[in-house]
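The full complex has more chains than appear here; those shown keep their coordinates.
To keep things simple, chains are lettered A and B as they appear, and every chain counts its residues starting from 1.
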Amino acid sequence: MSTVYDVTDWSVSGTSETVHTDIGLYINSILDDIRANQSTQSDNPGAVIYIPPGDYILRTRVLIDLSYITIKGSGHGFFSSSIRYNAGDTSGWAEIWPGSSRILVDNTDGQAEAFLVYRSQAPRISSVQFRDFCLDGVSFGSDENSYTNGKVGLRFQSDTDACLIEGMGFVYLEDGIIAHNVDAMRVHNNFITECGGCLHMTGSGQATLVTANLMGAGYNKHTIFAEGHKGLLVEGNNIFPRGADSVYFLDCDQSAITGNRLHAFYPGMVVLEGSGRGNLVTANHFLREDEPFDPLKPYDNGRDDLFGLIHVAGEEHFIQGNYLRFDASPVATPTPTLILVRSGSGHTVSSNHVSCSTAGFNAVLLDASVNNVRVLLTGHSGNFTSYAPGSEYAFLGLPPLGTHRDL
Amino acid sequence: MSTVYDVTDWSVSGTSETVHTDIGLYINSILDDIRANQSTQSDNPGAVIYIPPGDYILRTRVLIDLSYITIKGSGHGFFSSSIRYNAGDTSGWAEIWPGSSRILVDNTDGQAEAFLVYRSQAPRISSVQFRDFCLDGVSFGSDENSYTNGKVGLRFQSDTDACLIEGMGFVYLEDGIIAHNVDAMRVHNNFITECGGCLHMTGSGQATLVTANLMGAGYNKHTIFAEGHKGLLVEGNNIFPRGADSVYFLDCDQSAITGNRLHAFYPGMVVLEGSGRGNLVTANHFLREDEPFDPLKPYDNGRDDLFGLIHVAGEEHFIQGNYLRFDASPVATPTPTLILVRSGSGHTVSSNHVSCSTAGFNAVLLDASVNNVRVLLTGHSGNFTSYAPGSEYAFLGLPPLGTHRDL
């Protein structure tokens, strides 16, 4: 019994659907075959299901309740549907859709997801892999700039361990990936853009790695959202606009955002929210600009520029060695804030380079309730503001020009 | 003559073994075929040997003495055997073993390794690749928490250049990878956990890249060990407990440990030992906690908490911009040390955030013999200790709360 399947070689009896009219039906049938062949707890190495380049409509959700299943194509197949839908006449274009191993997510089964990873039986599912194919939501409906169509590319619903998402493309889905209670997941080298939300990790999780991705969400959801995570590392990603924010941590502990390039059109790029403790934000490049694309200028994320490019709540976060550049028309204030320390204690903000196109700005602003905070070499006293009592923080600003000494 | 082999399509005459009862025998036979077909020095492009998902026992060590050989499966197949062996009744579980393209390492040939890369003939072997399969040591014997069974997944014994280990899973081996005298190796995006040691690079080496891996060793060996390396870059890895340490450099020069997330249950996480010079440790997140898992609470790595989360010997190392959090019951001292500069000269420790759950601690401790050391903005004078003469170091501590000035 082979453990290598090609969806285009598979046949399903009793249906008039082909693999191109409902690939979900075909993959579920292949999974039935795997279950039948691997029926004992000690003999179930899983299988690889290959999707050659082609257009495949998915009408039936795929349910993966087995470990060690790999769904694999031959390319992420990204194409900017946003540019195309806003382009006007495309009758002369060579192509008008994403490609490669492309699944058109078009559920008619009442489900939101193209793929659901879930089972109730112990143990949690291990090492499911999605690699090198394209999940395309095709359209956001009557308003192609709405980022809403209710479609989800991948959803991990029950606890999983050691799953892998690599080399994938996600486009025009309301949510690319929703992953609940994942441990030790790797999200690596994907292209996840023009989705409402790109990667939402809900519930809790630990020791996940999000590296070397190109990502950019829509204005109404997060590009990367993590809830209740510990030991999450977000590194080396190139994060485009237009997500409501670039990275949003809710109640995350002891995690790190390092070495990313972040670009945004709205206030709020890295948000550390809730009661999280001990996160590191370092070596990132932040650029905040205005939306340059006419069709998307009407939209925003609802925040103003007092919110900060970096917004800090929680305990003992460390914001160090980042580049922050604000080059925009600030929203609802003449003096935008680059780093807002909104609440909590024990934070350190040190050695960040700040730059702003407006005449005045707050390099760092401490809100009234913070305590035991240190702000070091991040702007100078002329662009530092504190509403907290002077006894609750230490501030060492950049030296004025003309200073020449050893410390 | 094809250069693409599938182990399940190969037959070996004169044996009753199948590919599932001794995959080592089958791969060696395929390598014989490659050698026969590529017999001159100017015509040997190598080959790819594919292992479909399945369970394959390896009883005979594979000897790779050719360049350009790729051994490839369809998934890392990790499963937590540690959780399973400590779980009690698993009769209701859906699966109880690792999976995907899984090799059960069970040598009966008197050898320790599943795969040995070695030849004596010049030149050194180039560009051997191990990709996307699982090496499973299956059991640690009568004590499943011992991390000892004498099994080695991959061993590179003679000099090699430009080899690649990517997408692999290693579990329940005494040593996942032992690589001797490698140059320009890439160890990328692997899952190497629940092994005694994960990646041990012995002898010497240069310009190797260890990136985007999930790793965690046992309490008696190193997660990443490098000896005599120059220009090694360890970046963007998520390193779990329970290795004796996370990264151990012995006599390594001009190497870097950057942007990793490190988590440990014992003293000593990054250790720069021996006579190495010029290493950079930056942008990493360190978390030291107590072992939470009852079955593994009896074990430790033999060190006490004076050892430091970062332990520095050698010359001119630079420890900059890291997050260090100690949240544990300290071993053999009420005041744990976060950064111990044990010996050598010319080190700089700057702009690290330190945090400790104990009432007292040493953010940085300088031992008596060090000289020409600078400690900058890493804790304050209240948690700094030096046994070295005052003339041998400079210390600039964090400003006290209430400080407000430009420098």
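To be clear about the criterion, a residue touches a chain if its C-beta (ideal position, glycine included) is under 8 Å from a C-beta of that chain, and two chains touch if they have at least 3 such contacts.
Treat the numbers as computed from the prediction; the structure is a model and nothing was measured.
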Task = Assuming 2 chains are placed, give the number of copies in the entire complex as this structure defines it.
result = 3
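We adopt the following convention: only the chains that are shown with their structure count from here on.
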Inquiry  = Quick check: how many Å separate the C-alpha centres of chain A and chain B?
reply    = 28
Request  = Report the residues of chain A in contact with chain B in the complex, numbered from low to high.
outcome  = 2-4, 41-48, 66-68, 70, 72, 119, 121-123, 126-127, 129, 161-162, 164, 166, 184, 186, 188, 207-209, 211-212, 231-233, 235-236, 254-256, 258-259, 278, 280, 282-283, 316, 318, 320-321, 346, 348, 350-351, 372, 374, 376-377, 380-381, 390-400, 403, 407
Request  = Could you please specify the touching residues of chain B with respect to chain A in the complex?
outcome  = 52-55, 74-80, 83-84, 87, 90-102, 169, 189, 191, 212, 214, 236-238, 240, 258-261, 263, 282-283, 285, 287, 321, 323, 325, 351, 353, 355, 377, 396, 398-407
